[in-house]
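Every protein chain but one is kept in place in this view of the complex.
Chain naming follows the written order as A and B, and within any one chain the residues start at number 1.
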Amino acid sequence: MSGLSADRRLALLSALFATGAALLLLLVLGFLVSESWPVLNAGGWRAFLADGVWYPLEGRFGLLSMVWATLATAVGALLLAAPLGVAGAIFQCFYAPPAVAKLYRSVLALLAGIPSVVYGLWGLTVLVPLIARWAPPGASLIAAILILALMALPTVTLTSATALGAVPRSLLQGAAALGMTRRGIILGVAVPAARDGMLAGLLLAALRALGETMAVLMVAGNVVRNPTDLFEPVRVLTANIALEMAYATGAHRAGLFASGLLLTVMVLLLAWLAARAGDRQRDV
Amino acid sequence: MSERIFTAAIWAAALLVVGVFCFLLGDLVRQGAPHLSWRFLLTAPADAGRSGGISSIIISTLLILAVAMAVAVPSGLGAALWLAEYARGKRAARRVIRLSLDVLAGVPSIVFGLFGNAFFCIFLGLGFSILSGGLTLACMVLPILIRTSEAGLSAVTEEWRRGAAALGMTRAAALWHILLPAAAPAITAGLILGMGRAIAETAALLFTSGYVDRMPDSLYDSGRSLSVHVYDLSMNVAGGDVAAHASALVLVSLIVVLNGGALVLSDRWATRKITVS
Partner (left out) sequence: MTIAVKIVMTNSWRMFLPALFGLMAFAGMTHATERLVVTGSSTIAPLALEIGKRFEQRYPGVEVDVQSGGSSRGIADARSGLADIGLVSRALKPEESDLMAHAIAADGVGMILHADNPVKFLSDEQIKAIYTGQITNWKQAGGLDARITVVNKAEGRSTLELFLHYFHLKNSEIKAHVVIGENQQGIKMVAGNPGAIGYVSIGSAEFEEKRGTPIKLLPMAGVVATVENVRSGRFPLSRPLNLVTRGAPSPRAGRFIDFARSAAVGDLVESQFFVRPER
């Protein structure tokens, strides 16, 4: 095989796959729009934001409080998972003896693979009763945040550890030669060098938290209201779909697809903002 | 002094994670282990899953995963390659594709399930089948695989690329010998995350690979995955909790085995680089 043509072929093939991935999103978006069209077309999109409550069978499709709830759970989960996850990655890369580091990595890989149902089941039978004992009803915003943080943690740690591991040894050795302390090397050299990879991991974790369905459904309480109290229940957009899709018809069904569409648009905004922030930092 | 506090904080964070993990897994083992036996693994489910075993469900799970990975890994690596290697001049295109990948990663699994049902099951006529389920999962894990692999490939230093070019290696050869092995740890991390996400998926599979708990004859048959089985037993079947925990334990063990396999493969690949170059 001649080198050039193999190279060209590879370039073409890989470009094809990359375009395919982008097309997939268009396909999913198109599907969501076409399924929610009946409500969108009826001018319902304004009602989604204006109406404060969600009683689809009575024609009221207010999604706004679910948007806030979705954001609150995701942000809360990330606030917990990011420091813990990054600390775990630093532990694995700089503090743990090799055998322990390996063990730690496999523990996290395992956590990443535990099905959301199992997290949800554990939350429902252990965590929620625990919270209910001193702050009923137990199924609440805080329960959702804790479970989501636990689920996002492996993503943060695994990606951050990979990014830290990719920092050239010579850089770290140079810093050590300058007499920097271990903390100084980590915070001053390693973490900044690995920043891009870590941010990508955080974004991935945030997206996972936004898109998670089953576990949140089992612990969040699913009452449609604004997330004003950590110990009161909330309903997130994904849970809304999962709870009601099985029994929805007509406009109700279209309204559920609209919540999916809204969530996807939120994710799009978030990802776009993250990408812009990343670009700006790189330009500086 | 602050050095010591920092060290303590790092250790505390790591221990906390391990502690919660032990809590969760210990609970699972305590409730599920007594029900585990060879018979449980080797017989078909009966009485809605309350009795009998999970043999057919293990097979369906593995087949769904195999389809998903057979599709997602090559195409994911391909796309990552383009983003990291070939798209250097094309900033706009690269940005659009990256953005769409990030959005895809955030699409909730249940939306993927409904999409997969409409596209693979109905539009492509695959019906409720292992194939539909696997393809839907492939769509779900693709962004994770691409983003982590791309990060790994981009992290390979420029000198290595130039060195390879100086040696007269074609780009394909440089890729195979230098870039991919160097990026192997990142690719493996992506693979582990992706497999974990795929095997743990419930909502997307309920609508695509389905609910049938018979032993599948072909990829066109509907087959229930372990995660769907766990969900149904714990949420929908009275008295299914014990079997649900035991099935969840099997699922977790399966993940341990698969992760172990992925790590061994990646280590091998990473060391091959040294022996060849």
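Quick note on the criterion: contacts are C-beta pairs under 8 Å (C-beta built on N, C-alpha and C of every residue); 3 or more make two chains touch, one makes a residue touch a chain.
A quick note: this is a predicted structure, and the numbers were derived from the prediction, not measured.
Q: Please identify which residue in A:D7, A:E35, A:E212 or A:E244 touches the non-displayed chain.
A: Answer from the full complex: A:E244 touches the omitted chain.
Q: Touching the left-out chain: which of B:V17, B:L63, B:V111 or B:V156?
A: B:L63
Q: Check each of B:F21, B:F40 or B:F128 against the chain that is not shown and name the one that touches it.
A: If we include the chain that is not displayed, B:F128 is the one touching it.
Q: Name, in rising order, the residues on subunit A that touch the hidden chain in the full complex.
A: Within subunit A, the residues touching the omitted chain are 53-58, 60, 124-125, 128-129, 132, 136-139, 217-218, 221-223, 233, 235, 242-249, 252-253.
Q: Under the stated touch rule, tell me which residues of subunit B contact the chain that is not displayed.
A: Touch set of subunit B with respect to the missing chain: 47-49, 63, 66-67, 70, 122, 128, 131, 167-169, 172-173, 176-177, 206-207, 210-214, 217-222, 232, 234-240, 272, 276.
Note that in this section only the chains that are shown with their structure count from here on.
Q: Please compute the C-alpha centroid of subunit A, do the same for subunit B, then give the distance between them in whole Å.
A: 16
Q: Going by the contact rule set out above, which residues of subunit A touch subunit B in the complex?
A: 3-4, 6-7, 10-11, 13-22, 24-28, 31-32, 35, 83-84, 87-88, 90-92, 95-96, 104, 106-119, 121-122, 126, 150, 153-155, 157-159, 161-163, 165-166, 168, 181-183, 196-197, 200, 203-204, 206-208, 210-214, 237-238, 241-242, 245, 257, 260, 263-264, 267-268, 270-272, 274-275
Q: In the complex formed with subunit A, which residues of subunit B make contact?
A: 2-3, 6-7, 9-11, 13-14, 16-18, 20-21, 23-25, 27-28, 75-76, 78-79, 81-83, 85-87, 95-112, 114-115, 118-119, 139, 142-144, 146-148, 151-152, 155, 157, 170-173, 175, 185-186, 189, 192-193, 195-197, 199-203, 226-227, 230-231, 234-235, 244, 248, 251-252, 255-256, 258-260, 263
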